[in-house]
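Right, chain A next:
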Amino acid sequence: MFDPGLLIQSLPLLLAGLWNTVWLSAGGLLAGFVIGVGVCSLKLSERTVLRRLGGAYVSVFRGIPLLIQLLFIYYLLPRLGLDVPAWVAAMAGLALCCGAYLSEILRGGFLTLPPGQVEAARLLGLGGRDILVRIKLPQALRATLPALLNEVILLIKASSLISAVGLAELTRTAQNLAASTFLQLQFYLAAAVLYCVVNISLALLAGRLERRFEAGRA
Partner candidate 1 sequence: MSVLPLTKNGHEVMLEARGMSKRFGEHTVLRDISLSIQRSEVVCLIGPSGSGKSTLLRSLAFLEAYDDGEVFVEGELLGYDRAQGGRRVISRPARLREVRRNMGMVFQQFNLWPHMSVAENVMEALIRGRRLSRAKARKLALETLEKVGLVDKADAWPNRLSGGQQQRVAIARSLAMSPAIMLFDEPTSALDPELVGEVLQVMKHLAEEGMTMVVVTHEMGFAAQVADRVVFLDGGQIVEQGAPAKLFREPSSPRLAQFLKNYLERNSLFDDRPAANGTCL
Partner candidate 2 sequence: MDFSVLTEHAGEIGSGFLMTLWTWIGGVALALAAGLVIAVIQLSAGPWIRGALRCYIEVIRATPFLVQLFLLYYGGPSFGLSLSPMAAGLIGLGLYGSVYFAEIFRTGFTSIPQGQIEAAQMLGLTSRQIVCRVQIPQMLVLILPALVNFTTILGKETPVLSIITVPELTFVLTGVGAETFAYVETLLALCVGYFILAELCSRLGQWLERRASLYLTQGVRTPRTLKPQETAA
């Protein structure tokens, strides 16, 4: 059932899998953030068409399970003649879905900003994009930082689904090791422990930031 020697031997493989998980999630998060800001400004736009468009994006990418989105991208891109590496497809899938969630979090952050600030900035002659990048975004980011970190945890967990399209991230690595050694419990437990280490650290960090933020506001 357990073979410690084999576990130590395969530790480099597992860690490499974890590394893939982390950078795929990080890339997905960054791209998702850009998408999130875009969709969020659509949803906060004054034009009904754009608001509807943003709303549609959010409900589609939050409504359809991530696994289906990943399979879709994985199978659809080749059909469209786009021969992209598997990791690009995987990261794009994470980013598209993550963007929908981030846009809602950011929208919450933007809505808490007092409207007077934007008016003041406008009076000072700042343009729309400057107002977004220099006034609104930093504040929204600060206000939503704990929620954003929480989203990172969700993303890391969601990235396990990439295993279904064959990329050797942590879950897939564990799966391969489990299948070849028949030590199923050992390697899935090892994967679970690694996920725990990363995510519980992130959760602790989020909790600390949240407390600090609340203390700062009080």
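The candidate set was assembled so that all candidates are chains of the complex that A comes from, given by their letters.
We adopt the following convention: contacts are C-beta pairs under 8 Å (C-beta built on N, C-alpha and C of every residue); 3 or more make two chains touch, one makes a residue touch a chain; residues count from 1.
Because the structure is a prediction, the values reported are computed rather than measured.
Asker: For chain A in this complex, identify the touching candidate from 1 or 2.
Answerer: 2
Asker: Where on chain A does candidate 2 make contact in their complex?
Answerer: Chain A reaches candidate 2 through residues 1, 60, 62-68, 71-72, 75-76, 79, 153, 156-161, 163-164, 171, 174-175, 178, 184-185, 188-189, 191-192, 195-196, 198-200, 203.
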